[in-house]
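Here the complex is missing one protein chain, while the rest keep their positions.
Here is chain A:
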Amino acid sequence: MEALKYVWEGAIPLQIHLHESQVTTLPPPPPALILAPRIGYLPLLAPLIKPYFSSTLPPGVDTIWFEYKGLPLKWYIPTGVLFDLLCPEPERPWNITVHFRGYPGNVLIPCEGEDSIKWSFINSLKEAAYIINGNCKNVMNMSQSDQLDLWRSVMNGNLEAYQQVSSKLKLAIVEDEYTSLCRSKSQEGFGEKDLAGQVKTGRVPVRLYVWSFSEDFDDLEDMSPVDNWEKISYINRPVEINKEGKCFTLHDALRILLPEFLSDESLSDAKVGGVDVEDTQKVPSEDVSSNKADEDQGQNTNEKPQACCSPSRAEIKLIRIQGIEPKLEIPFSWVVNNLLNPDRFLHICVYLKVSQ
């Protein structure tokens, strides 16, 4: 709960520069310094940014968009996720460029102001609801006023109001006891039988963003910036929290999401290298269920999941969720209950080094 509060209060200090092509006055206007909510979306800042630059803009109609080191920023990705994904070494303030003209419609979905953003959010919520409950009736049948209240709560970062409205949507994924059980488990180390039957199985809507690169860096700061969205892969995938057995960790979840990169190697010394590993990595993600992960885990009681694995193929350099770089042993239910975005997706950013 406390973590959720931090997520909602989280903000990125932005230093926003007007693109030189739209500067018509001398001297050019100074950059605007604005605190942007993590859970917000960049174009929502337009009313705050516009006054800084309105006097210098060339004539024309405003179509606001943002860019970071040449990369047009996708407005439908929450600001905090963009920051986590595109700044290997968090840059504060984050220097981004604003454009009011020349919208790159071939790369970015047009944004018709707040309505577009609201519906992008609602549609995302709808998709999440479908993953969680198997249908999205609760979201679709929301009253106009509830829908507006929900959206306002996100815009204003009002967690209390959000919880009030969203509780009607019945979108709970995992029960909170699980979190506490897992916590006490790590403290006291009781057996897995105590957990069985008390865990509410849940399908978790995950949006996974992967920045892959082949160069080696000692320092993440040395990474060349993303100049093209081709370098980033992202997918929506449900992850099912395993009902039976032991605590289902973030590592288990990532193994379902990235079966090719987080194979058993990181868990089992016996399997390092060799042809067998290559084969298991090729299992289609669709059918790699958590059962398999659980089986494997059962064989190793003292495993220590590590961020790096499969050294011959790829290595996870960094994982960020809501600005946090969580340990992989953390119970996934804790992550879900505390770091979920208001659209009910868990946005996970992964920096992946792939060998050529």
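Criterion: contacts are C-beta pairs under 8 Å (C-beta built on N, C-alpha and C of every residue); 3 or more make two chains touch, one makes a residue touch a chain; residues count from 1.
Here, contacts and distances are computed from a predicted model.
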Among "Ubiquitin-like-conjugating enzyme ATG10", "Dynactin subunit 5", "Trafficking protein particle complex subunit" or "Armadillo repeat-containing protein 8", the UniProt name of the subunit that does not appear here:
"Ubiquitin-like-conjugating enzyme ATG10"
Touching the left-out chain: which of A:Cys136, A:Val174 or A:Val335?
A:Cys136
Pick from A:Leu33, A:Ile109 or A:Leu220: which residue touches the chain that isn't shown?
A:Ile109
Among A:Ile49, A:Leu171 or A:Val210, choose the residue that contacts the chain missing from this document, as touch is defined above.
A:Val210
Sites on chain A contacted by the missing partner chain, in the whole complex:
74, 76, 105-110, 115, 119, 122-123, 126-127, 130-131, 134, 136, 140, 205, 208, 210, 212, 229-230, 233, 235-238, 258, 260-261, 282, 284-287, 314, 350, 352, 354
